[in-house]
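If you scroll down you'll find the structure; I have some questions about it.
Only a single protein chain was left out; the remaining protein chains are all shown in position.
We just call them A, B, C and D in the order they show up, numbering each chain from 1.
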Amino acid sequence: MLFLQLLANGLQVGAIYALTAAGFSLIFGSTKIFHFAHGATFAIAAYLFHFALAGMGLHWTFAVAVAAISAVVFGVLLDRFMYAPIQRHEGSFFTVFVASFGIGIVVQNLLGSLFGRGFMSVATPLSNSVEVMPGLYLSPLNGLAIVCAIICFAALHFFLTRTFVGKALRALSENPELVRMFGLSPRRLSTYAFALGSLLVVPGAIFTAAGTGINPAVGHHVMLISLAATIVGGIGSLRGAACAGLMIGVAENLAMWKLGTQWSEAITFAILFFFIIFKPSGFFGRATVS
Amino acid sequence: NDIEIGAVFPLSGPNATYGDIFMSGADLAAKHANDDGMLSGDLKILYEDSQALPQQGVVAMNKLVNVEGVPYVLSAFTGVSKAISTLAQRSRTVAVNGGGVGPDLAELGEYFWNVIPLANNEVGALAAYAVNDLGHKRFTLVYVDDPLGESILNELEKTLPSLGAELVESHSIAASAQQFSGVAARVRSNNPDVVYVASYGSQQLQIVKQLRDNGVKAQIASYSAFSVPGIQQQEEAQGALFTTQSIDWDSEDPVTKRFVDDYQAMHGKNPTSYIANYYNAVRVFALLAQVLEEQDKEITGANLLAQRKATDTFELVGGEVSFQENGTLLAPIQVLEVDGSGSGKTVFVKATE
Amino acid sequence: MNEQLNTAQETVKPAPGSGFTGSTDDQDVLLEISNLSKNFGGLQAINDVSLNLRAGIVTTLVGPNGAGKTTLFNMITGHIQPSEGDVRWQGESVIGKAPWKTARVGIARTFQDLRLFTHMTVEENILTVMEPGSWLWQPGGKFRKNRRYEKVSRILERTGLADKRHTRALDLAYAERKFLSLARIMATDSRLWLLDEPASGLDPNSYNLFLQLLREEVREGITVCIIEHNLDIVVNISDRIAFLDQGKLLADGEPTTILNDPALAAIYFGER
Amino acid sequence: MTAYILNLLVLISVYAILSTTLNFIIGYAGIFSLAHAVFFGIGGYTAALVAMNVTPEFFVAIPIAMAAAAVTSLLLALPALRVRGEYFVAASLGLQVLAVTLFSEWKSFTGGLGGVIGIPAVELFGFPVYKPWQFLLMSLICLVIIIAITRTLVHTSFGRSLKAIRDSESAALASGKNITVIKTLSVVMSSALAAVAGALYAFYMSFINVESFMLDTSVLVMAMVIIGGTATILGPLLGAALLMLMPSALTYLTFLPQTEIGSIQQIVYGLAMVLLMIFRPGGIVSSHPGGGK
Partner (left out) sequence: MADKILQVENLVVGYGGRPVLTDINVHVNDNEVLCLIGHNGAGKSTLLKSIFGLVPHEGGRILFNGKEAVTEPRAMTMAGMSMVPEGRGVFPGMTVEETMSLGMWAAGVPEKERAERIDWVMSILPMMKKFYQTRAGNLSGGQQQMVSIGRALLSRPRCLLMDEPSIGLAPKLFQDLCGPIRELQQTTGMSILLVEQNVKEALKISDRVVVMKSGQMTWEGQPSELSDNKKLMELY
């Protein structure tokens, strides 16, 4: 029974991870930008949702809109005004990484100063769980998160396969110069990637705000998980990232079945480490063992 | 001719809320001291940011000791306090902790004082109340696996059996963890009467919320870390028990009264024990320095220490208190219940043994 | 070694490419490829190829695109493990050896996509291949060191890179890169060179220089196996041509016969 | 005041050792490790353990610390040999997180979050070194020696081989480079030298706990290298100095509101990182014009 409970929790957490990871994977996979500030996007979305809902007292639909817009805008702005200039100087993988990390610090402290450094959570009945069967408590959020994740992935999949954007992004990841030769604009494509990728954090952010609650550092952990999921799933493979995210979420929780929670993160990253050593290509991706 | 003392508080990062709280207490004390003209000069407090991290703490402490040359430094957080204690000892600067309650803070040398009773006293008081008065038998502990958490674990394991209760299970969590639905599930699965939460900062709020969200109905209990506004306002936390050193907020003793009134006047809410502690920390300095000036001795760490040993009781918020030999304050402990009032409602007071 | 060198030299006396018959059987075989096969998934990239590279002559490997020429090289140098068959260097098998071991027995190669050490200077590019045991201090101390530097200068002179000595490889122009990749193996004391399309895209001047270099080296006793699509070069340098198509060795013999074979012309050479 | 400066200088020199050793594998071997803090930590804990249980003698504690780090670093060499680029970054990240958990759980060795208190002052041939200026001297000497070592490494054939492997493994193989040995050696070297920094740090602070060896430290050191300029000698030193001094310098902006000062410092700090990277992508000391590789 405890097992079932943990599994259920794992699925909810996993759904959130899956979405965020897919976002990171999309961005990193296509633009090769190590977008460490993805966590910051997550935090911004969460805080603005909370602010719009609790602070300005908007209806939740508007609050969601606010969160979505802010996330997308933040992502695209970073791409345009931070990453683009760096890459123009043939900026290396890690130049980007350091800048991205810097932005992360800025955002975390800004949020702290603006909205308070303490813990916040959206007061909603949805997070109160009910006993569906003896010993198994589920909150509406559990279901919502999973359903929402499925919908998002369906939509994403549709968008990437029906339109050519998906292919174009893959092409971008392999050879931007040639993409220009084809008559496409790498800039525009990477904007697409950032908009989509940032949008994908929004559900996760909202459910976190309502469920576990948020503090300015909330993005950090999610970011690490996304990174792990992206690699385990195979870089550039959204399916992989999603599955890996889900798997990690479940693993984290099931770990508690026998171990203390302080081990859950370690377990996630042990998985990551051994995956890289024994199957660098991840679930679906391609190996880059040179 | 200002008289300066230092403070190493977390002013940024996840624990910055504490910095703000501690400050409000210390500043008030300095204000009072200056209003009364207790000292020849103006008492000023120089704040440095530790981010609650040891290394930053040491850097900050270095600045205070070596650049500003202060004789007396307010410290907070177990990790930071430990880190700066060596420097305090070497530079003969008094470091005073009013926030961290890890029992090992009592063994950091004679230049390290605590104006706060340490966790081991608190746990005893709470256990006694919960078992004897409320008749709870089964306890579960959720604790951050740092020295504080462990000491609480040990303390519970020691005291509960003697009271005829048992510690059913204990879950240690990482300081950075934010996801507790799993813990909640496990807590629920061995349904205890009391869940003792030994955490701090924003984490403890998250724990409480998620425990309740995931259908844990048991009595929640904790230690003085709960005396922060966050908890006091959080509705999931209503009814939770926690301990602080006993301060009778509406006692008529002048020091306490003035403190409480001015604080309410200034901040429009009731003070908490943290605020009182740092008020006391500064007040202790003011008192000692006053004496030293009368004997026109220089105000140095060494003299302050000597003078403290010479003084047996201090007039502080919460009444007359005295220091133990190891520099730790002895004070009665009270058990409070979170009732949204901001400071909590006192339900039980356990005198010092 | 010495004795081989001599034989090599005298056999090469008549300038390469002058219809010299390289297939008199008394010549000693340097590298012996026997029944080599490789398939990638379904695709049979190399199919039961047997071929001998004789010392001191230029064997040209021609064949349509996708015939498996590069793959053949990759298997000789150990970058790819063959599915079947064996490769013997002076009688000793090199299959299953790590590429760096194979390289040290004296087999050097270039890559179709150069693979220069892009962020190192021209000089470093050459120096580093002269120090196989990459320990802190090379044996022989100052003396050998100066010798190495002299050798670098000599090679740079011959390949016309002298004035680019301290430019990074990635700042070189196309032709210069091609020559650098050649210089890089000139620096090794390997006896067998495997060149993968070394002259493609070179302008007439450049490839004349290239041909001249290659002739000199062959005269020095180097054995060369070269993949080339540019017929001028094939005609000018080959002592012997091996023709590969769809992983099979279709023909292997003197240039004149191969070049005039109508069947091969139909699938590869076209009308000339 | 001088004491304060000395204190900062000591910390800078410790971090300079870290960034120099990290630069050795980043700049020359192209191994982008986010696990450098692990070996910093192992060095620190080992030295502390030796000092408290055996002897605080410099020439005993430091070698043991280095050995410990060298052995554990083989764990990092493993992925370094199998994968490149972001895959390795992730692997090292994984190692870092694992290590942090171990550091906080393996209490008998590390004291967990509580850390190790009261580490005795280091001794040189029996003479305790704790006065700031003495210690500074000692750590500076260590720094100089380590710079010398890495310098010789990269300016001899070993360094050339490293760079060759970085630029094209298959070509390096084809010219007879034993990649396995070379890569492993470079990782082990850099980790062992990083352990020196850890030991110095432990002796100087006389208190260490896991919080000093977490991912943030790894990233900080990484930032020092990148901001300073990879594949240069001076770069990492400047990077270390800059990133260590900036926060302290910011504490002198006394006009800031007391409650916000911390955040504002952090924000300025982060912005500085961003702007430096935008306008100086190759680092302050760029090894070649046109930015990072």
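Just so it is clear, a residue touches a chain if its C-beta (ideal position, glycine included) is under 8 Å from a C-beta of that chain, and two chains touch if they have at least 3 such contacts.
If you're wondering where the values come from, they're calculated on a predicted model, not measured in any experiment.
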Displayed chains contacted by the hidden chain, counting the whole assembly: A, C
Omitted-chain contact residue, chosen from C:S37, C:S83 or C:S200: C:S200
Those residues of subunit C which, in the complete complex, touch the missing chain: 40, 63-67, 70, 112, 173-176, 197, 200-206, 229-231, 265-272
Residues from subunit A at the interface with the omitted partner, ascending: 164, 167-168, 170-171, 173-175, 177-178, 180-185, 286
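Going forward, only the chains that are shown with their structure count from here on.
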Central chain of the complex, centres being mean CA coordinates: D
B-D against A-D, pair bridged by the larger set of C-beta contacts: A-D
Centroid spacing, where centroids are CA-atom means, of subunit A and subunit B in whole angstrom: 38
Residues within subunit C bordering two or more other chains: none
Set of subunit D residues in contact with two or more other chains: 101, 104-105, 170, 262-263, 266, 293
Contact graph of the chains (line, ring, star, complete, other): other
Pairwise chain contacts, counting only pairs that touch as defined: A-B, A-D, B-D, C-D
Contacting residues of subunit A [partner subunit B, same complex]: 1-2, 5-6, 9, 12-13, 109, 112, 116-119, 121, 123, 127-131, 135, 137, 139, 211-213, 215-218, 221, 252-253, 256, 260-262, 264-265
Subunit D residues touching subunit B - in the complex, by the definition given at the top: 1-4, 7-8, 11, 101, 104-105, 112-115, 117-118, 130, 205-209, 211-212, 247-248, 251, 258-259, 261-263, 265-266
Subunit C-facing residues of subunit D, complex: 152-153, 156-158, 160-161, 163-164, 166-168, 170-179, 182, 288, 293
